[in-house]
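All protein chains of the complex are present and in place, except for one that has been dropped.
Then we have subunit A:
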């Protein structure tokens, strides 16, 4: 469609998309940094902005069968990870409705005054 309006986060320590530099997540919403995504290390995050959800699909991951949906930046369209929608095993339930965001696709930003 036309140009998409980015949302902005009010925090001073945020991570933004490396391609279009729109705000994605703030430092406080990171749950864990030790996850592995498609292309390398990834963060488990509880809340993201400026992402669009793709179609949901069932994926067999190492930890079991999960229902996930890929997320991509809503401004530039690059795929940045996925969202867990449903986890079959009890031990993986904590991941539901959390997002995996690839570390290679985000950049750390610290706002001093702007």
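In the analysis below, contacts are C-beta pairs under 8 Å (C-beta built on N, C-alpha and C of every residue); 3 or more make two chains touch, one makes a residue touch a chain; residues count from 1.
In this text, contacts and distances are computed from a predicted model.
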Quiz item: Considering the UniProt annotation of the chain absent from this complex, which name among "Protein Dr1 homolog isoform X1", "Histidine-containing phosphotransfer protein", "Dr1-associated corepressor" or "F-box domain-containing protein" applies?
Solution: "F-box domain-containing protein"
Quiz item: Which subunit A residues touch the hidden chain?
Solution: 2-6, 8, 20-22, 28, 30-38, 41-42, 46, 57-63, 90-92, 94, 100, 107-110, 112-114
